[in-house]
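Everything below concerns the one structure shown next.
Here the complex is missing one protein chain, while the rest keep their positions.
Labels run A and B following the written order; every chain starts at residue 1.
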């Protein structure tokens, strides 16, 4: 039932095999998660590769958001969360008792559903990460801020108002500032939890284009409620349903030739 | 070329100080948070210990059942608490008679009738009324309310229970009004709209829908206000007098529990005298009264919150 791409490759020798030599950033093995007595994630097995965009789709309540928040252990901010199984990030289990969450989150950036800049200036927002991690040199900070804002394709729009409050710009711009903020610590992976769900279509398009750019330097995992978005921007897609991974494959395959009836029903809009 | 940000981070994270702070801070904050608990413990222990000392000199039964409070007597000192309790209850009763109709009317008016600009005018005024220091209210009672009362009722003495009662009532109006209004506005709007859509007048909505629904919340506000009235000190000290009496007289000088504590503290009752310890016994009685009221109010408002 739960055919991860890795197992599949071993048996089918598909032409995309070459690409599978890329290193894994995240290997999830038999992950289970409970909110109190609610079994929210069931036996998840997923292998996420470097420099790819991995989309996670599924109807609301399927566990896709929970899963991405487990990848940087943000899910633990909810009281009474229990997990079993393991998630290897660069071959280290993130649930290990001596694995510091701060270190994990320094390596793994996150962009949230609603743009959530801090009520500070645009500059201070982007410089937040470097600063809390001990980088205080003004010149280096300036450099990082500019580079990150450029990386998030927002530099030209805000370069003259870096010291104004980040809430003074539009929602779409705020979200790109949040992406810049995540880029500022040069993370390895960027997690995006429905980053465009609160944005208008034009801002959404800009973010989607940006994701394509960022893919060159970062591994991106994006949760989306929008199947077209997944189809447009991702290399691989995982379909979640009721806390389980129904299917995980190349995005083309998922959308053109899904192997599971439920995936097909969801993709064709029969539910969700 | 500068090193990568992640390298710089790794370098500065080598320092230990960050981890130490994260360990120490919760402990420090817990200690700070426990100050409020220690305060309660301090109050209870202080009151109990000194009250016990008091009871080694004055029999418990005399205190609990005596109806004469005569601590400053040259012959025989009498410590029967009832006159002080009665004084407190007289003032509180008048305060309730004044404050409950005004407070609840104001709450109904604010939650059911008042337009937004009117609300925005009345609410700050009520806040000011709540912020007036009690010493100012006491002065007002003594120099304005009492003379006005005397001009209508010549029997009223310069110190009496009525004047401080009225002013304590004015003082607790904002409390009843704002807490009751909170209770009434938290009745879901759909219920109200349902009744209005059937052609009810606003009065009918208030009386048949909002008031019954918010009832326990409103009662909680009144109980809390009564607790405030019982503990009120300056108004009764200035305008109530210092004559503990065990009768139904409202127009003559009285003494409340709080006023007695002030009277003794003002004079120089030497440390270690029976009079000195008596203020703790009175204070403990006062503490119990207000505590019961507060717990009752807490229970009522919790019940109210559970309904919605």
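General observations
The rule is simple: contacts are C-beta pairs under 8 Å (C-beta built on N, C-alpha and C of every residue); 3 or more make two chains touch, one makes a residue touch a chain.
Following the convention adopted for this analysis, contacts and distances are computed from a predicted model.
The chain not displayed here is annotated in its UniProt record as "Phosphate transport system permease protein PstA", chosen from "ATP phosphoribosyltransferase", "Phosphate transport system permease protein PstA", "Deoxyribonuclease HsdR" or "Xanthine dehydrogenase YagT iron-sulfur-binding subunit".
Contacts of the undisplayed chain with the visible chains, over the whole complex, involve A, B.
In the complete assembly, the contact with the undisplayed chain comes from B:286, out of B:58, B:214 or B:286. Within the set A:58, A:109, A:151 or A:258, the residue that contacts the chain not displayed is A:109. Set against the missing chain, the residues A:34, A:95 or A:128 yield one that touches it, A:128.
Listed here are the chain B residues that touch the chain not shown: 18, 21-22, 25-26, 28-30, 32-37, 39-40, 42-43, 46-47, 50, 101-102, 105-106, 108-110, 113, 122, 125-126, 128-129, 131-140, 142-144, 170, 173-174, 177, 199, 201-204, 224, 227-228, 230-234, 237-238, 258, 261-262, 265-266, 271, 279-280, 283, 286-287, 290-291, 293-295, 297-298. The set of chain A residues touching the chain not shown comprises 72, 74, 77, 79, 101-107, 109-110, 112, 114, 116-120, 128-129, 132-133, 165, 167, 178, 181-182, 185.
The rule we apply is simple: only the chains that are shown with their structure count from here on.
Here the CA centre of chain A is 54 Å from the CA centre of chain B. Against chain B, in their complex, chain A makes its touches with residues 103, 106-107, 130, 133-135, 140, 143-144, 184-188. Looking at the complex, you find that chain B touches chain A at residues 2, 4-6, 8-9, 11-13, 15.
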